[in-house]
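The complex is shown incomplete by one protein chain, all other protein chains being positioned as in the whole.
Moving on to chain A:
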Amino acid sequence: MKRVTLALTLALAAGLTAQAADAQTLKTIKDRGTLSCGVSQGLPGFSSPDDKGNWTGLDVDVCRAIAAAIFNDPTKVKYVPTSAKDRFTALQSGEIDVLSRNTTWTISRDTSLGANFTGVTYYDGQGFMVKKSLKVNSALELNSASVCVQTGTTTEQNLADYFKANNMKYEVIAFGTNDETVKAYEAGRCDVFTTDQSGLYSNRLKLANPGDHMVLPEIISKEPLGPMVRHGDDQWFDIVKWTLFALVTTEELGITSKNVDEKSKMENPELKRVLGTDGNFGEQLGLTKDWVVRIVKATGNYGEVFDRNVGSGSPLGIARGLNNLWNKGGLQYAPPIR
């Protein structure tokens, strides 16, 4: 891991010239023929490889949607697994075009890393998981507990804030990767495992007896997760941002991967604008007129993506909650395509 960081840093220090001067990310991707997408090292539901090596998950579907919008082929993605602490360096050095890896949007990350968040794909919050046998029902009963956490995350700082604010003592053990953290928690090194709540549900599936562990009700932070792109290429920033908006807009309009062809034949002015039979918004982005059709055919709308990966259609079974559409009690809202 150290070697990876070192290599990326050196790349950043010396070899960056080509990347920095070159703001034409879209052109580079088209020439290369694939989108290089930074994902996690394996977080079921968000980005994890299956037994055949195919990546699936909500973050992966974002990559696939972007690839579909560019190439009309969602498989033209090269997935680059990044650890929590290497992910920003990988983006800065140009190794990846977009970082789609359950990354929390914060002001410091938005302003000091030379990168921008393009939106929120999942509204999350930090929680705690404990063994049921500890008979703990609230995070406020965790005084003097040992806590396992993955290093290089906002989680680590939230944890320090929460225990300090509630005047509780704790011991933190920070590991380099998610799997090491889960393994140490399972081995009994710590009483508590903490990360974003979606991550807790996802990691619980990796434990030998998921039923022996419970997620505590407290949510101690706001964790809006979203993709990131490098500074300096506004066109690319727009493409990634509007791909996310296209996913949400299509759900709002009831366009799904199954009915998209029928919908594009309908004489509804809004549908015609969104699906590109009227106007040329896609071309203004640097894509094609039918960019939304391509996206929806590849991944489905946001609701389909959510249900398939983390929602009711997946082993995680997470409720929509904050991630429902704005008009259904959630926070997912897209500016109009017009």
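Here, a residue touches a chain if its C-beta (ideal position, glycine included) is under 8 Å from a C-beta of that chain, and two chains touch if they have at least 3 such contacts; residues count from 1.
One rule holds in what follows: contacts and distances are computed from a predicted model.
**Q** Can you work out the missing subunit's protein name as recorded in UniProt? Choose among "Outer membrane receptor protein involved in Fe transport", "Cytochrome c oxidase subunit 2", "Amino acid ABC transporter permease" or "Imidazole glycerol phosphate synthase subunit HisH".
**A** "Amino acid ABC transporter permease"
**Q** Tell me which residue among A:30, A:78 or A:189 touches the hidden chain in the full complex.
**A** A:189
**Q** Of A:164, A:265 or A:328, which sits in contact with the chain we cannot see?
**A** A:164
**Q** Looking at A:55, A:175, A:242 or A:281, which makes contact with the chain not pictured?
**A** The single option touching the absent chain is A:175.
**Q** Write down which of A:30, A:78, A:109 or A:289 is the residue touching the left-out chain.
**A** Reading the full complex, the residue touching the unseen chain is A:109.
**Q** By the contact definition given up top, give the residues of chain A that touch the hidden chain.
**A** Contacting residues on chain A, toward the hidden partner: 1-2, 5-6, 8-9, 12-14, 16-17, 19-20, 84-85, 87-89, 92, 108-109, 111-114, 134, 142-146, 148, 151-153, 156-157, 159-161, 164, 170-176, 180-181, 183-184, 187-189, 191, 230-232.
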